[in-house]
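Not every chain is included here, but those present sit where they belong.
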Amino acid sequence: MTQPEALRTLLESVAAGQVTPGDALDRLKHFDFEPVGDFARIDHHRSLRTGFPEVIWGLGKTPAQIAEIIKVMRDRTAVVMATRIEPDVYAEVQSKVPDLRYYQTARICALGTPQVQHPGKIGILSAGTADLPIAEEAAVTAELGGFQVQRLWDVGVSGIHRLLSNRQVIDAANVLIVAAGMEGALPSVVGGLADCPVIAVPTSVGYGASFNGLAALLAMLNSCAAGIGVVNIDNGFGAAMLAGQIIRTAVKLHE
Amino acid sequence: MTQPEALRTLLESVAAGQVTPGDALDRLKHFDFEPVGDFARIDHHRSLRTGFPEVIWGLGKTPAQIAEIIKVMRDRTAVVMATRIEPDVYAEVQSKVPDLRYYQTARICALGTPQVQHPGKIGILSAGTADLPIAEEAAVTAELGGFQVQRLWDVGVSGIHRLLSNRQVIDAANVLIVAAGMEGALPSVVGGLADCPVIAVPTSVGYGASFNGLAALLAMLNSCAAGIGVVNIDNGFGAAMLAGQIIRTAVKLHE
Amino acid sequence: MTQPEALRTLLESVAAGQVTPGDALDRLKHFDFEPVGDFARIDHHRSLRTGFPEVIWGLGKTPAQIAEIIKVMRDRTAVVMATRIEPDVYAEVQSKVPDLRYYQTARICALGTPQVQHPGKIGILSAGTADLPIAEEAAVTAELGGFQVQRLWDVGVSGIHRLLSNRQVIDAANVLIVAAGMEGALPSVVGGLADCPVIAVPTSVGYGASFNGLAALLAMLNSCAAGIGVVNIDNGFGAAMLAGQIIRTAVKLHE
Amino acid sequence: MTQPEALRTLLESVAAGQVTPGDALDRLKHFDFEPVGDFARIDHHRSLRTGFPEVIWGLGKTPAQIAEIIKVMRDRTAVVMATRIEPDVYAEVQSKVPDLRYYQTARICALGTPQVQHPGKIGILSAGTADLPIAEEAAVTAELGGFQVQRLWDVGVSGIHRLLSNRQVIDAANVLIVAAGMEGALPSVVGGLADCPVIAVPTSVGYGASFNGLAALLAMLNSCAAGIGVVNIDNGFGAAMLAGQIIRTAVKLHE
């Protein structure tokens, strides 16, 4: 029973004289204090409006905890996913949830069959092969969320023709996610070519003065191609969430 | 004459024998080397696809230079705007371009009448009154670009009910721009309430450990509300560009 | 009418058949959206609960704006104060608000006579004479808030006996505010001597590797004297607010 | 025998002619040079005035050293505690101190039964589940110090209704400790709702541009909710010490 239904039921009981106003007041207050239900309500809302399945952030959770949460979630939602899952963690979780799939490069495990549920296309570009884990985190997240994804890997700016000769990927996308480490220059070039929103994901790929992604992050924030939105270093997941939100807003705009 | 038209004309002259292939080749090469024309072509494209007028970044330009550029631009485009214009600079430029308007808080001057040309609504929130110059830079830019804007000022998180009691602004928006300095917490709260893309603009408002907006910038990049796109410190202009791009992508998705 | 009372009234109307369950549900949803009164209540609460007058942050406001706000505020509250007011700004504001007083070192201007309204004593220490503007900002703010203040200036750690020979100030205080720039070591020493909460205020006093107060800030955050609360660089005002809050909590604990 | 008593006894021996002034002078000098006794005196004082048991900082000590210190301490004080104790360290120490308890999330081990010895209530909030180790370090420290604690976990700002629906925890507290990582926004929101001192604890929870808690630290120092005291990153222990000190100052104010 959803919370609006529960509320309506309660109010009908009051109207029917089955519950006194005083008792109803107490129970209404209680609505705020039942933590689990409240938590679920919020999560349910989040799931509805973001177009993404409920997500478990794997970092710092034990395999046992992850397995337990997955088991609870799978009854409530079609797709369950967990991010930042290393192979050994997956192995342990999978021993308890046998049908759990693993997207190795993306370090994501999931239950349920992703199906394209939304119009439009999310183009995802990566500058180098070392950026793939983050780019794939974005791609798999978007696909599990029901969005259509087109990947374009290894089109870093030091070989600009690789990018230019694949310009049709840029032209075909409704939103672009661009992941790059080191000097983080790819979003600027893409932003100059694209006719759609660009989401830049700095990655921690690099060494020395990359300072774990700081160089790429600063580059993207200072892009001369106005109108690029930047997410946290290595946050492929968040980029996919934003991209999905952009497409969903487009859908709503025309409902 | 647009470049595609120019190209077609040239090719027709070749077909008509009025221009030899060799001369056409030279002139085609020239197409690439005539900087002004090429520059204009790109700008024209930019104008078409971003939905924003051509923009002059005022910082570091003399009033004379700004006036000159405005005069050239006004023949090519309906709306001309310049950002980061201090009052004394405006006064000087306006003496040379008498019909130039000034948006004082936004530090923007413009020619041409902005008209709503796009569907949807861009909600713009600011945390404190000191964030207004940046929030207004976003708002005026969006309006000059033909977008409908709804402003909600002074709803910082330390008085959370001010925000909650204006939730209808959040609910009505198709994209949200949230400007905040100091601890930069407002986008996180808004991101948890909103059902549309959120663009976070850190401002340099603050002192001491705000380090000229660094504190707000880091807070926004680390937002626990997944799916927020961040732009550079004080970059209200870029936020409006991204917001406009998001709405235009929505339009294109349904064409 | 408080929110619980409003709820009870609504529920009683439902029980009485005066409101249908469906209408009640709609109105319950609306409870979150009644803005103005709630906003006012919060502001009123802030003044009530912090024990401080309403405060204008002077930075970035014109003298005309400050004068206008003061005029509005003086009808609502006994004491009006504005911080970060430079002498020339004061001169202009005072020409419009003739009875406005100026605390030059603290860079505060105020209306209304501060009177001790709270028990206890706030001890305020400064390491060097250059820290005085910040220490005085704290002291004057506290006094305008109705708290009793005891000052102890120029007791930096490089002349430790100056501090030790004034230990009675430390012993007599119920809360201590300690302002220091440069190496910011004074709060650690005071924290080891004091039997009450210590609030550390790093100041931007110094040069070179003080990095505008960063050195002092980091030192205070790392104090080996456990249990020190740190505020922003140069934030004498915030330190006084916290000190006042601590004394008020003590009062409430015994009501 | 306390030091004041020892002093009095010595002086009485002088008055009685049992000790010559010269010998007394030597022994008085000795008072300063007996390191253990002096050390103990200070610690005893610290224990008395902070309301907390003597504490061992576990980081960088061997299990053997920790066990040894615990054995010495347990004769002097009712409650002994050690912080930053990993499970494997606890296992080794416990093999030597069989009755040692372990608070796993808080990474604290302790001897002695904590009992509420002070009036008032310390409310402790955490933004996310990953902040629990630090929030629990604060909670367990406070409880071992004899303070009453009320916990409120997982009320981060991206789901603001979770916080608002538990507002009674904020209202009931005499001091609040708020632990948050990532963007560190929770203390600002709580500071706007609370009518008591707020202690903010940035945690190192996050990745990328959280820079191990720097983002949360800066956010808290820049809080627009004036009057928040900040402690070091991950310093739950220090926050509890400051909270306890605030309650004890309240008690003394009314003695």
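Some notes on this structure:
Order of writing sets the chain letters: A, B, C and D. Residues in each chain are counted from 1.
Simple rule for what comes next: a residue touches a chain if its C-beta (ideal position, glycine included) is under 8 Å from a C-beta of that chain, and two chains touch if they have at least 3 such contacts.
In this text, all values refer to a predicted model and were calculated from it rather than measured experimentally.
Here 4 copies sit in place, and the number of copies making up the whole complex of this structure is 8.
Quick note on the criterion: only the chains that are shown with their structure count from here on.
Across the two interfaces under comparison, A-D and A-B, the one joined by more C-beta contacts turns out to be A-B. Centroids of chain C and chain D (each the mean of its C-alpha atoms) stand 25 Å apart.
Taking each chain's centre as the average of its CA atoms, chain A and chain D sit 39 Å apart. Per-chain CA centroids place chain A at a distance of 27 Å from chain B.
Residue positions of chain D touching 2 or more other chains, listed in rising order: 159, 192, 208-210, 221-222.
Per the touch definition, chain A reaches chain D in the complex via residues 32-33, 38-39, 42, 59-60, 202, 204, 212-214, 217, 232-235. Remark: chain A residues 4, 7-8, 11-12, 14-15, 17, 20-22, 24-25, 28 touch chain C in the complex. Looking at the complex, you find that chain A touches chain B at residues 49-50, 119-120, 174-175, 195-199, 217, 221-222, 226-233, 237-238, 241-242, 244-254.
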